[in-house]
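With one protein chain removed, the remaining protein chains of the complex are shown where they sit.
When the chains are written out, they are named A and B in that same order, and each has its own residue count from 1.
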Amino acid sequence: MMPELGKYALSVLSAYGATALILSALVIYVLRRSAVAKAALAAQESSEDG
Amino acid sequence: MMSLWEYANPVKFLRLSSKVMPWAWGVGVSCLVIGLVWGFFFTPDDYRMGSTVKIIYLHVPSALMAINAWFMMLVASLIWLIRRHHVSALAAKAAAPVGIAMTLIALITGAIWGQPMWGTWWVWDPRLTSFLILFLFYLGYLALWAGIGNPDTAADLTSILCIVGSVFAVLSRYAVNFWSQGLHQGASLSLDKEENVADVFYQPLLFSIAGFVLLFFALVLLGTRSEIQLRRARALSLRGHTK
Partner (left out) sequence: MSALLVRDLKLAIRAGGGFGLALAFFLIVIVLVPLGVGPEMDILSKIASGVLWLGALLACLLSLDRIFALDHEDGTLDLLVTSPLPLEAVIMTKALAHWITTGLPLVVVAPLVAVLLGLPSNGYVWLAISLLLGSPALSLIGTFGAALTLGLKRGGLLLSVLVLPLYIPTMIFGSEVARRGIEGAGVQTPLLLLAGISFGTVAVLPFASSAVLRINLR
């Protein structure tokens, strides 16, 4: 299934690898910040009610 | 102190974005997968660049988004300064990490591409240099957000920095063009991408670009939501303290 990348295999694969790495870091950062925000808001709102 | 106006818009935004976001994620990720799988597995090698042409599906969309993210920040900053929509300021803030990640991807995939094609990781070519400079502008913008405690002050100051920075970024772009010409007249290593791309590469590239755009959109929406929620939590805790 793997296409024939020839002598540039390392370049192509490392480009895809680096992009995957940066993109996943970005997505994880955004998701984690979202979780933190949700938790902070929930904590404040529950203390507001109680 | 909180006026209704200040309150209503973010609420509307939260409601709308929660409806739009799943679509943006879904369509964005599918476009990205289609574009990348198509490009990676089902396109031929370029006669000149060999299999490295496959890097185009990462390099061009990320470079595009790196510039567009800054442009979006500029528009959002202007809207914040003129209309005082909080969502706008927070959207600019949310776009910055995405933009800097895109710039980094463009720089790194470019370097990896340049190595076999030009025989070097880096050249001080105008295009490359201006991207590196764009990266520095993102760094400054993010550092200013991180440095200021009061969120309204931070929103104001970063907006002004974004506008002034845009002017200087454009100036730098021209300056760099001029400066590199001064070194080697006209002899540029940069590939003229638009003209080189044949249809076989173009179609998956379109999917990939659409994927990057929608992914950016989804990430900015989610980031803006987080910023709104954080501000809301902050406002509630301040109110709790003063009570």
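Descriptive notes on the structure:
Just so we're on the same page, contacts are C-beta pairs under 8 Å (C-beta built on N, C-alpha and C of every residue); 3 or more make two chains touch, one makes a residue touch a chain.
Keep in mind that what you see is a predicted model, and the values were worked out from it rather than measured.
Considering the whole complex, the hidden chain is in touch with B. One of B:Pro61, B:Gly165, B:Pro204 or B:Gly223 touches the chain omitted from the figure, and that residue is B:Gly165. For the chain missing from the display, the contacting residue among B:Leu14, B:Leu78 or B:Ile133 is B:Ile133, taking the whole complex into account. For chain B, the residues touching the chain absent from view are 133, 136-137, 139-140, 143-144, 147-148, 153, 156-157, 160-161, 163-165, 168, 171-172, 174-176, 178-179, 182.
The rule is short, and it goes like this: only the chains that are shown with their structure count from here on.
Across the interface of their complex, chain A is touched by residues 36, 40-41, 45, 50-52, 54-55, 58-59, 62, 97-98, 101, 104-105, 108-109, 112-113, 115-116, 215, 219, 222-223, 225-230, 232-233, 236-237, 240 of chain B. Chain A contributes residues 1, 3-9, 11-12, 14-16, 18-19, 22-23, 25-27, 29-31, 33-34, 36-38, 40-41, 43-45, 47-48 to its touches with chain B in the complex.
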